[in-house]
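Missing here: one protein chain of the complex. Every other protein chain is in place.
Let's look at chain A:
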Amino acid sequence: MRVSSKFGSIAGIIGVSLIVLLIAVALFGPLLGLASPTANNLMARLAPPSFNTTKGLHLFGTDQLGRDVLSRTIHGARVTLTIGATAVLLGGAIGIVIGLVAGYYGRWVDAVLMRIVDVQLSIPLSLLALLVVGTIGPSLQNLIFVLALTSWVQYARVVRGQVLVVREREYIQSAHAIGLGDVRIIFQHILPNVLSAALVIATIELARVIILEAALSFLGLGVQPPSPSWGRMLAEGRSYMSSAPWIAIFPGAAIFITALSVNLTGDWLRDLLDPKVT
């Protein structure tokens, strides 16, 4: 138990420091004075990563339009993390509230909300995203909205399950007994107990949302060019995988590191918040 919790804290430290690093890159990276992430140079396209400066310094190589992959990866952090974090927070907020309400009130409220969840789950996510973006048109806000729309059900189901357990506990009974209002019981006494589960979902969802954004970009429904996002870069680099793998590898690695760091942090937070472990 001790060993695992110690290991947990090391992993947690790595996770948190990676997240801090990523946020720092997103905030201050663009100030480093690198090449423009959107300036084409058809004469220098598909240059491999090198320290050679004859064609301009391209540590991560250049992409299919001769743009600096390093610069695009760094600028992409801002776009990707903004989209990912906003979508996850928005989806989480909606999902948690619905899960809380459904689990707490039970009966027909639960039945209605859970059927909505079932309906949502029965529609393939990519089809839903296609439909919505196709109708309201592609833009950054719509993209975040759609990604949130595809993720709220996960929270709602898990949170509802947790609430069903928590609401039977004695302290909730006593909260009822001293005449506290539903809103106060839900948000003050139940919410903290289901938050750790939601947090774990959020860490998984963040990685999924980034990948889904890549898929939407591939269909032209994601971040509109020439703005860089990791998902978009990955989708664009796919057709050059055998001739210029670096176009996809670097944003792919960035997505991997982000997902890893968020997952490590999530695990660590869960252990930290779980009363049973400590």
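In this section, contacts are C-beta pairs under 8 Å (C-beta built on N, C-alpha and C of every residue); 3 or more make two chains touch, one makes a residue touch a chain; residues count from 1.
The working rule: contacts and distances are computed from a predicted model.
Per its UniProt record, the hidden chain corresponds to "Peptide/nickel transport system substrate-binding protein" from the list "Peptide/nickel transport system substrate-binding protein", "Fe-S cluster assembly ATPase SufC", "NADH-quinone oxidoreductase subunit L" or "PPM-type phosphatase domain-containing protein".
Among A:Val166, A:Ala202 or A:Leu221, the one in contact with the hidden chain is A:Leu221. In the complete complex, the residue from A:Pro30, A:Pro49 or A:Pro138 that touches the missing chain is A:Pro138. The chain not shown here touches chain A at positions 38-40, 42-43, 45-46, 64-66, 130, 134, 137-138, 218-222, 224-226, 236, 239-244.
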